[in-house]
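Data block below; observations after.
The other protein chains are all here in position, but one chain of the complex has been omitted.
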Amino acid sequence: MLKRILKDRLALSCGLIFLIVAVLSLSAPLVAQYVAHTGPNDEHITATIGSGVHRRYVVSLVGVPIGPTWGPRFFLGADSNGRDILVRLLYGGRASLAVGFIAAAITLTLATILGVAAGFYRGWLDAVIVRILDLMWAYPVILLAIAIGTVLAVSGITIGPITIRAGSLLLPAIIIGIVHIPYVAKPVRGQVLVIRKREFIDATRVLGMSPRRIMIREVVPNVATSLAVFAPLMVANSILLEAGLSFLGVGVLPPNPSWGNMIGQGISLISVAPTGVLAPGLMLVAAVIGVNGFGEGVRRALDPHGRIRPR
Amino acid sequence: MLSFIVRRTFSSAVVLAAVSVLTFMIFEVIPSGDPAIRMAGQNATPETIAAIRRTWGFNRSIWHQYISMMQKVFTGNVISYTDQVNVVSQIERGLPVTLSLALGAIVLTIAFSLCLGMLGAVTSGRVTDRILMFLTLTGLSTPSYVIGAIALYLLAYRAQVLPSGGYVHFGTDPAAWFTHLLLPWLSLAIPISCLSSRVLRASLLDNVNEDFVRTARAKGLSRSRVLVRHVLRTSLIPLVSIWGLDFAGLLGGGAILIETVFNLHGVGQYAAESVAGLDVPSILVVTLYGAFAVVLLSAVVDVLYAALDPRVRLDG
Partner (left out) sequence: MWSLCMAVALLPLGVADAKGKAAHDMQGGTATVVLPSFESLDPQVGFSTINGEAEWNVYTPLLTVAHANGVAGTQVIPGLAIGLPKVTNRGKTYTLKLRKGLRFSNGQAVKASDFAFTVERALKLNWGGDSFLISDIKGALAYQSGKASSVSGITTNNATGRITIRLIQADSAFADILTFTGLGLVPSTTPMTAESTKLPAGVGAYVIKNVVPNQSFTLVKNPRFARFDLPGIPVGHLNEIQASVDTNPLTAEQDVLNNRIDVLDPNFAISPSLISTLQTQASGRYRSVPTEGVQYIFFNTKIAPFNHKSARVAVTEAFDRGAITRIEAGFLRPGCFVLPEEFPGRSTQPCPYGKVSAAPQVAKARALIQAAHLTGSPVTVWTQAASPYDAMGAYYVSVLDGIGFKATLKTISPAIYYPTTANPTLNIQTGLAAYYADYPDPTTFYHLLDARSITPTFSPNRDQLDDPKVQATLMRLGGQSLTPSVIAQWQKLDEYVAKQAYWLVMGYPKDPELFSNRIDVKETIFNQKYLSDWSSWQLVRR
């Protein structure tokens, strides 16, 4: 499988694109400390840069931020709060990627549990899970996410012993992770139904294995291929949904940056400060191309006939 | 078929009922989202708030409130808390906009996907195909609101060749209707069609190897001719569900971001306003409406699927 991917030039170049975005994002603290000398949320609204005739306000008196200086400070310009766009872009990448990966992990885990349980036990459990999945499937996803986001922005949430503060990255990750569940759980369930009928499960049953062991030992490994195909897709979709929610102001909450909320904040200034939208927009697209392209390589390697398809 | 309809109607009703309960619950637990306090305004006195609570029945049990709300939903008499306007008539007003948006976007999507998908399949493995693969990968990875924002900036603000947003009724001025919707259509159609063109390409290439195609080829028909004449029909089957569900999403108010960017007063923008205003009656109705669109169109897609592909059996 690895060999196939290594031969797939499109997949490899996409993987490389993603790697570059990820490394840049991970290097955010270094850039902040050693290059730009400012943090992602540090504001320099009334500051000036340069000296003598080149002295300029970071944000003009009527609120127009400085454009790219292509120098260490404000390399890509400032936003309307006088924050360094490059620094925010890189920190925003950490947030966007973190949310993307955590959300995808949540989706895959819960979807596998639900899909396998439903497909394996059938009966009333299956009926209940399928109805829940139908409900989540029919519920307008963005509305659900905005609704939960708006609610939790006020209070945060306490689930058992765990308390997640409002403004934590985990919140959008959990919301996104949950709303994506049916996209994976439904095909997984379908696959389990097929696997269940195959003889080897009967054989293991005869050998006296407990249902739970059968599921973990025999069924899950068999759906692993599908999960590997879904994983990159879910990461890409989660990054996109996070950006959309943050664009609307309910994902990653300000002042913390994410690509989506940078686009949302920059959009009204697009005609005078286009980098505020273009930079996070391009990073977002690059990251998603990277994940999607690599994911397609994985799919071509694992599933050359395109049988596995999320709903 | 009849039993399919009966079973599907029943399960859809269950899903919609669950959607309504879930929505109601989510917004009941909002801390200090008390609609009475909101309605009373900034200078409210405790007496005013108490009076509003009584008039609107906020002091009754949550189930009581839910049932009376659902009664209002069924009689089409839901009044919004924030502006005291009939919610159902608001959605009816947004519907022509959203319908125009969704229809145009889906027509463009089908056209683009057919062109790109077939071109990709015909040139499979060649340079054109490779470029196409990369372009469509870029397209499907770009959110529609980013395309919309950039297009708005370039074409509406800079070049001023297209209007910067808003909606004109088809009946008022068909040309203006078209120019106002062109950018939103494109913004929506590009990501969706890039995705479905790749599915179509793969599906076409899969089916090329089927027996009936080999036969046709053996008869001396050209590759592209075979692709279009014989393979396309079969290959379109998986796309029916993709397009159908995308259409359902758009129709159900899923184009929230695009409707916001382009200031289209459709169902999506109304949904966004309702959620931002935490206005329970309108959120409930919008959500039900969106869920209804999805449920209905999924059923339609399943029927179409069965009609197109004899191997598929209708399953409630």
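In this document, chain identifiers A and B correspond to the written order of the chains, with residue numbering beginning at 1 in each.
By definition in this document, a residue touches a chain if its C-beta (ideal position, glycine included) is under 8 Å from a C-beta of that chain, and two chains touch if they have at least 3 such contacts.
Quick caveat, the model's predicted, so the values are computed rather than measured.
When the missing chain is restored to the complex, the residue among A:N81, A:S258 or A:T275 that touches it is A:N81. The residue touching the chain not shown here, chosen from B:S11, B:T48 or B:T179, is B:T48. From the options B:V85, B:A111 or B:I131, the residue with contact to the chain not on display is B:V85.
One chain is missing from the display, and on chain A it is touched by residues 41-43, 45-46, 59-64, 80-82, 150, 153-154, 166-167, 249-250, 253-255, 265, 268-273. Interface residues of chain B facing the missing partner chain: 30-34, 37-52, 54-55, 79, 82-86, 89-90, 93, 156-157, 160, 164-166, 260-261, 263, 265, 269-270, 273, 276-279.
Here is the rule we go by: only the chains that are shown with their structure count from here on.
Remark: chain A and chain B have CA centroids separated by 22 Å (rounded to whole angstrom).
Remark: chain A residues 10, 14, 131, 134-135, 137-144, 146-148, 150-151, 154-155, 236, 240, 243-244, 247-248, 263, 267, 270-271, 274, 277-278, 281, 284-285, 288-289, 292-293, 296, 305-306, 309 touch chain B in the complex.
Those residues of chain B lying in contact with chain A across their complex are 11, 14-16, 18-19, 22-23, 26-27, 29-33, 130, 133-134, 137-138, 140-143, 145-146, 149-150, 152-153, 157-158, 202-203, 206, 238, 249, 252-254, 256-257, 260-261, 271-272, 275-276, 278, 283, 286-287, 290-291, 294-295, 298.
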